[in-house]
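The following block contains the structure, expressed as structure tokens.
Of the protein chains in this complex, one is absent; all others appear in place.
Letters A, B, C, D and E name the chains as they come in the text, with residue numbers starting at 1 for each one.
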Amino acid sequence: MKVCRRLTFNAAHRLFNPEWSDEKNLEVFGKCSNPNYHGHNYVMETWIEGEINQETGFVYDLKKLKDLVQECVTERFDHRNLNLDCEEFTDLKTSAENIALVAWNILRPKIDSKYNLMIRLWETENNIVEYSGQ
Amino acid sequence: MKVCRRLTFNAAHRLFNPEWSDEKNLEVFGKCSNPNYHGHNYVMETWIEGEINQETGFVYDLKKLKDLVQECVTERFDHRNLNLDCEEFTDLKTSAENIALVAWNILRPKIDSKYNLMIRLWETENNIVEYSGQ
Amino acid sequence: MKVCRRLTFNAAHRLFNPEWSDEKNLEVFGKCSNPNYHGHNYVMETWIEGEINQETGFVYDLKKLKDLVQECVTERFDHRNLNLDCEEFTDLKTSAENIALVAWNILRPKIDSKYNLMIRLWETENNIVEYSGQ
Amino acid sequence: MKVCRRLTFNAAHRLFNPEWSDEKNLEVFGKCSNPNYHGHNYVMETWIEGEINQETGFVYDLKKLKDLVQECVTERFDHRNLNLDCEEFTDLKTSAENIALVAWNILRPKIDSKYNLMIRLWETENNIVEYSGQ
Amino acid sequence: MKVCRRLTFNAAHRLFNPEWSDEKNLEVFGKCSNPNYHGHNYVMETWIEGEINQETGFVYDLKKLKDLVQECVTERFDHRNLNLDCEEFTDLKTSAENIALVAWNILRPKIDSKYNLMIRLWETENNIVEYSGQ
Partner (left out) sequence: MKVCRRLTFNAAHRLFNPEWSDEKNLEVFGKCSNPNYHGHNYVMETWIEGEINQETGFVYDLKKLKDLVQECVTERFDHRNLNLDCEEFTDLKTSAENIALVAWNILRPKIDSKYNLMIRLWETENNIVEYSGQ
């Protein structure tokens, strides 16, 4: 049984590899490398897989999951510049893939290991990524 | 190959454990334990996995799947109070997890065992569960 | 210039006219008159029409509008039984039309009369109402 | 008869009044005033009102409307920092209201005056504005 | 007070003016003029404006509105080729504008004149039209 809580955050970012020339950055990342940043309304689904607790009927209390994800991920990223304000991305491109990876790495130690964890992240209505650990 | 039919039903429910005090119910279930019930527009996806029948191009006729799910699940739950009107929940909390479990248990014997079955249920636009058997 | 804040609440209700027989209630309201209630995920848009304040760029601060609508409407209706728990509906059917009317009547005196006010309410993804005063 | 074309753009922005102290900016704009910007997936609907041309069945060719709005508005704002990269906002807060106003002012002279024009802009799934001229 | 029922139909169509050359059709209608037709999942909202009936709480019974629109419009257009199967379009282009106009003309005499009527039609998620009479 899997359960999910959907949350959102709005952030600025830029895709840029400092080891490359501006030309190569433009060639690979296109307008996503524009120097003054752009932004997205990110939608993040946090999925937990486990057994139903028959006392509550819950796999995982979704209000507690909401509080956990807000405190650890979405409130930290919301209304921020991921490249400048969030230390997790100091050495990491702020691609949707890496944002999902960082969210998973933040949440994994805070959720009992008897549960599986998966993150699904919408960068736009057309671009989606999923990460469930290796 | 997997195929899915999406259906909806609108129902009242309440999360409440009769073995607990009102204080403990409020602590665990919050406003979901309000005594006079609240309700949701449930969205239920029924997914079937199997082989394509080359005569029809179908894994499973989605019109027949719709009729089956409506007859066995959504028409029985629609415009009902899950706690009071649906005997499946006499001894079971009406959490989204258990609603998906009950729907799966109702449908599983009615769908040939050569097909896998998965239920995805939205309780709200933010809370989702999935069940595909153990 | 019009601005809108979208909010949700989940509530139980029943359509029932106590001056009618059960047969007439069933004939007019169908399964919406089921005695043990059903429920919906209501989506409510609050629209304000006015001039832009050039100091802020806002017609109306949408965070303040959110706080106002939550305090006065959605938190009062959320996870409630509109028929039993909300005194506004003691003598009023809990149709989507009347819920929008009640929300408008609650909010109108709390919003400066220089602004026009409109409420749009989704009862389901298929049933919508709008009220903007007479 | 009204017709609409929906388009999107992803941009960074910040709400900030340079005539105010940082404290007042934070008080009025909250986290929207964070100095390193944040961003949104803006959704913009351009509505045209006019008569049907019976030779084509169109009020206004929506492919031409798409090309016009892309060229004049969405491609100029897409993957940009509205505060830093778009001269229209040099002296204007980048609120959703002003973005809709700017888009309307850009498009109005490019669309024959026999048509009415309205812009509807989603900043997030919960915040919407509309502008149709005074 | 306005109320709306949303319904869908799936149809094939082609934009083509028989008085024009194939070249001119291609120039004006582009791939919409492809000779073997293409198709859409049309979404049609039917809006009724009137007074609330205090006995029911309804402006217009949305179940009756659903039955009326299904019988008169959506079941006639659903799984049809609008150009070949629907006589209303014998001399009329099957543009979204004209489909909304035809639906309005069909429904207007069947709804008491004390109510205003508006049709909103989605041809795709990006192309929308509205018609409310002249």
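The rule is simple: a contact is a pair of C-beta atoms (placed from the backbone, for glycine too) under 8 Å apart; a residue touches a chain by one contact, two chains touch by 3 or more.
Quick caveat: nothing in here was measured; it's all calculated off a predicted structure.
Student: Using the touch definition from the header, name the shown chains in contact with the chain that isn't displayed.
Tutor: Touched by the chain not displayed, across the whole complex: A, B, E.
Student: From the list B:L7, B:C72 or B:I106, pick the residue that touches the absent chain.
Tutor: That would be B:L7, which touches the missing chain.
Student: Could you please point out the subunit E residues that touch the chain left off the display?
Tutor: 8, 10-13, 31-32, 34, 36-41, 78-81, 84-85, 124-125
Student: What subunit A residues would touch the chain not displayed?
Tutor: 15, 17, 28-30, 92-98, 100-101, 125-131
Student: Contacts of subunit B with the missing chain: which residues?
Tutor: Answer for subunit B: residues 1-7, 45, 52, 54-59, 61-63, 66 touch the chain left out.
Operating definition for what follows: only the chains that are shown with their structure count from here on.
Student: Which chain has its C-alpha centroid farthest away from the centroid of subunit C?
Tutor: It is A.
Student: With residue numbering as the guide, point to the option in D-E, C-E or B-C that repeats A-D in over half of the contact pairs.
Tutor: Duplicate interface of A-D: B-C.
Student: Of all chains present, which has the mean Cα position farthest from that of subunit D?
Tutor: Taking each chain's C-alpha mean as its centre, the farthest from subunit D is B.
Student: Would you mind pulling out the distance in Å between where the CA atoms of subunit A average out and where those of subunit C do?
Tutor: 34
Student: Could you give the separation in Å between the centres of subunit C and subunit D, each centre being the mean of its C-alpha atoms?
Tutor: Each chain reduced to its C-alpha mean, subunit C and subunit D end up 29 Å apart.
Student: Hunt down the residues of subunit B that sit against at least two other chains at once, touch-wise.
Tutor: Residues 125 of subunit B touch two or more partner chains.
Student: Tell me the shape of the graph of touching chains, choosing from line, ring, star, complete and other.
Tutor: Graph shape, chains as nodes and touching pairs as edges: none of the named types, so other.
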